[in-house]
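With one protein chain held back, the other chains of the complex are shown just where they sit.
Chains: A and B, in written order; residue numbering restarts at 1 for each.
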Amino acid sequence: MTTEGQADGRMGGWADGDPRPAISLRALTRKFKDLTAVDGISFDVQPGELFGLVGPDGAGKTTTLRMLSGVLRPTSGDALVGGTSVVRDPEGVKHRIAYMSQRFGLYTDLTVRENIDFYADLYRVPAAERPARLERLYHFSALGPFENRLAGKLSGGMKQKLSLCCALIHRPEILLLDEPTFGVDPISRRDLWLILHEMVAEGVTVLVTMAYMDEAERCDHVGLINRGRIIALDRPAALQKNLGGHMLAVRPSNGRQALDLLRAAPGVRRAALFGDTIHVTIESRERDWPGLEAGLRNAGVDLLDVHEIEPGLEDVFIQQVAAADAAEAAV
Amino acid sequence: MSKAVDVTGLTRAFGDFVAVDHVTFDVEEGEIFGFLGPNGAGKTTTIKMLTGLLAPSSGEGHVVGHDIRTESEFIKQRIGYMSQLFSLYGDLTVDENIAFFAGLYEVSGERLEQRREWVLQMSGLTAHRKRMTGELPLGWKQRLALGCAVLHEPPILFLDEPTSGVDPVSRRNFWDLIYTLADRGTTIFVSTHYMEEAEYCHRLALMNRGRLIALDRPATLRSAMAEPILELATDDGPAAAQALQGAPGIIEAAMFGRAVHVVVDDAARATHALPALLKSRGLAVHGITPVRPSLEDVFVSLVRREGGAVIS
Partner (left out) sequence: MALSAQRLWAIARKEAIQLRRDLRSLGMAFVVPAFMIVFFGYVISFDVKDIRIAVFDQDRTQRSRELVQAFSASGRFQVAERLERYGDIEPMLDAGAVRLALVIPPGFQRDLGTGRTATVQAAVDGADANTASIALNYAQAIVSAYSAGVLLRATPRASPVVAQARVWYNETLSSSNMIVPGLVAMIMMIISAMLTALTVAREWERGTMEQLAATPVHPTEVIIGKLLPYLAIGLIDVSVAVFIGMFVFGVPFRGNPLLLVGMATLFLFGTLGLGVFISATIKSQLLATQIAMMATYLPSLLLSGLMFDVASMPWVLRIISNAVPAKYFIVVLRGLFLKGVGFSVLWVQGVAMVIFAFVGVSLAIRAFRKEIA
């Protein structure tokens, strides 16, 4: 791990090679009146890791991140961020992190440069180090040519890049990002991910939330969160592998009819239509598929294409939610 | 069979800036048509012209048989529209919202009763009809919004990022409803940034810099993407990505999680050449596996080929 951050003493926390996690949540809970937004969440994020907290709106992602960044007090439980407790020393946490809120949090009536300078001042970045850092951030973000543009006049993707620049100007050891790619087009989304991967390569710990599963594959570890609880936590590949069963992409001549037939057939765990293609999850291709194929053909459905596909994290999520609901119902 | 949307040479300029540049395409009745593109690509302008909110500078188009230049008022009455920031009133009950939109679309009497029951049943909100809309989970609100958008049974429905932010379960339920509508002949026109939504469409149109740069089935787009992608496992991803930038046969090399995704011009040749290339820089390769391009890869590749997105 090479971190220039250590050189200026900003890493604090643990010594190099220390096995203690960069972020450690311990039964972290937050209630708003009747609603338990975050319900006793515990997990660790290791130093230098890219961790994705993935779940739909209202699952508790933002509440969790706010607690980790010291701007929201937990109702119970605690979290150590860079070894500092968010309950006992929320201000201490703020020295170690950079937090990027979901809603654009910069000043729209300040220029790109003025916003960056403002955050550099707040974190007391030494004047001598600023030109080099700024140049690097401009290199990442391609914001250089827009230095004097008002932040409010930037496109959505550029705004997010600017937020990231402001978050990175003080070289935080831990980066907490709340849906940084929300509302950003695919091109800018890629650029944002490139910057994040660079940060991780430099040893920064990154915790990022997202509502969409396709981006989660980029993370070292993924926590799936639903209704304030972690329903699955592992490496993305392991999550997909543990899903079990096989997924086939089937392109029938009559999608709607085929879908109804497949959903009613035994041995089909799930079938969902994607355009003119049905994704069918079955236990075993050898055992289950021949019967299903025959059934479709007998009903007059032609199969234009059948091939096996890897389940996405979205499928993992759906299954985990179903499993969690079933467990809840059983109690 | 008549087309639900049919545009030829559609163009719209704002001063010197050509937002939409001779766009030609058509949409079948009952088709789910996805409309993609980066910000500033001309998506919004095109949709405004199709929905009668903006007159084209040149070119022509018909939406459900009506001329977009001369019959825009008529078109407005016959389309349904639902945006991601849907316009339900949070402080009205489910019933009151339905009644409000029925009033807007002049649906009344017995037809209103029928449609109300249909919307409630379709959205699964029959038991919650007296609840405040603002209290409902996002997925339910989205279904109600969809119901309100099709209260007047429009032949074509425009959706703007309809399921952004909802959980995957709700999203699938939502799309099931969309498929049901499409099955009954309603044409669905979806504009979105999200590839998850694009996957659900029958055909996708991709816009960039005001032009239509691709139009096909998602699967075809994926397989037609000329440049293969290889996933490279190494000890030092960033160094490998750096070393590969600009190397012969390499179009792009970028970190993807811990791995490096390398876009190459020829998969077989690259698989063969990459280990040696990296070894000469002191980097060991643990594995090279081809990656099935995602729709996002396709999107990025096509946009790059067309000169990149407009940066503004």
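Everything that follows uses one rule, which is that a contact is a pair of C-beta atoms (placed from the backbone, for glycine too) under 8 Å apart; a residue touches a chain by one contact, two chains touch by 3 or more.
Given the structure is predicted, the values throughout are model-derived calculations rather than measurements.
Student: May I ask you to name the displayed chains that the omitted chain touches in the full complex?
Tutor: Spelled out, the missing chain touches these shown chains: A.
Student: Which candidate, A:G40, A:G83, A:G105 or A:G245, sits in contact with the chain we can't see?
Tutor: Of the listed residues, the one touching the omitted chain is A:G105.
Student: Going by the contact rule already stated, which one of A:D34, A:E91 or A:E286 would touch the omitted chain in the full complex?
Tutor: A:E91
Student: Tell me where the left-out chain touches chain A, residue by residue.
Tutor: Against the missing chain, chain A presents residues 32, 66, 69-73, 90-91, 94-95, 97-101, 103-110, 114, 117-119, 121-124, 163, 166.
In the analysis below, only the chains that are shown with their structure count from here on.
Student: Starting from the mean Cα coordinates of chain A and chain B, work out the distance between those two points in Å.
Tutor: 21
Student: Please name which positions on chain B make contact with chain A in the complex.
Tutor: It is residues 32, 37-40, 137-138, 164-170, 172, 175-176, 179, 183, 193-196, 199-203, 217-219, 237-238, 254-258, 292, 294, 296, 299-300, 303, 308-309, 311-312 of chain B that touch chain A.
Student: Using the touch definition up top, name the residues of chain A that touch chain B in the complex.
Tutor: 50, 55-59, 142, 155-158, 182-190, 193-194, 197-198, 201, 211-214, 217-220, 226, 236, 251, 255-256, 259, 272-277, 305, 309-310, 314, 317-318, 321-322
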